[in-house]
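The complex appears here minus one protein chain, its other protein chains still in place.
Coming up: subunit A.
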Amino acid sequence: MTYPVWHYDGVTAVRQMADLVIEGDRFRLSDGADSHALADLEPRDTVGGDVVYGLRRRPGWRIGFAGGVPDELARLLPRQYRYGRIIDRYGLWPSLAVFALLAAVAVVVFLRTPALVARAVPPSVERQLGDLMVGDLGGRTCNGGDGPAALAALVQRIDADDAAIDVRVVNLPVVNAVTLPGGRIVIFDGLLRAAKSPDELAGVLGHEIGHVKNRDVMESLLRQMGLSVLLGGLDGNVGGYTHALLASSYSRSAESRADDFAIGMLRAATVSPLPTAGFFRRLGGKEGKDGVAQALSYLASHPVSSGRAKAFAESAKGTYRPALTPEQWRALRGICPSDKDVEKPEFRF
């Protein structure tokens, strides 16, 4: 059988007219002697009604059937591509269903993986990562007077004998405390100013220790890295929004777990949870006159809901002792002002 085709040889640009001669599972063109396997033909895009084929390993080689391929020949030739090889084989709708299922599984696995992986990362590795990211915070940590001893006493009181926890005070006027990778907790001087009693500080500290114990920092780090990898393939904007949304919804649940942890620690240490509840109420704006703007930093990273203060308040029962003696509390509050060597708070985050 012969069929008329137009032809580019991929070497020159001149279009030739020829006949396609079928010989079993091979073919040749009437203007040449070369014979090729029909299986080596590759479907190309249909152009203006002409069905076009290329040839494997011959870039630019084309034959075109003006007005389409006769049915009896079409059966011998490879099928046209549409969506891609795999999708064409199974059809669009079955492929869509399978992909959607796989995507759902992938999302679920992906959302659960950071928590599992974070707990599998050895604390020593996390500590090294922390060193890489933040180091020893340079000369900004405060060590004035009896402050360090008072701080150590507070940590000892609520979390006895845990070598993995390293609490520092940094000379910045920010009402906040953060947990960094490797069990490092940083209390900002602004928080010491804003706290009315050592018990309030103990609650906040307990919360941060909860983050360390739950490996929340590592989990959040892995999640953020994973999200940027996964969403990198999508359009930049969509990725950014989704990213923020997922990251924040995660940190809420981690926050309430850290709160539960802090409540347990306060109870074990017989420190009253009521001052901490009061502290959250103050930040929440119920007594908004003192330093609402200052408190914004803590609110931004630790969303304060009325439920949080309530959880602390409701856990109160029995008798309590103050977390620190008045002398220790005075020394702790003076840890930065009495430190002559500390860098002045000119640094901005």
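Here are a few things to note about the model shown:
The rule is short, and it goes like this: contacts are C-beta pairs under 8 Å (C-beta built on N, C-alpha and C of every residue); 3 or more make two chains touch, one makes a residue touch a chain; residues count from 1.
One rule holds for everything that comes next: contacts and distances are computed from a predicted model.
A chain of the complex is left out here; the name its UniProt entry carries, from "YjgN family protein", "TonB-dependent receptor", "Nodulation protein E" or "ABC transporter ATP-binding protein", is "YjgN family protein". Although one chain is not drawn, the whole complex shows that of A:139, A:264 or A:307 it is A:139 that touches it. Screening A:100, A:125, A:152 or A:268 against the full complex identifies A:100 as the residue touching the chain left out. Checked against the hidden chain, the listed residues A:45, A:71 or A:341 yield one contact partner: A:45. Of the candidate positions A:84, A:122 or A:318, contact with the hidden chain is made by A:84. What subunit A contributes to its contact with the hidden chain is residues 8-15, 44-48, 52, 54, 59-62, 83-84, 87, 92, 95-96, 99-100, 103, 106-107, 131-140, 225, 228-234, 236, 343.
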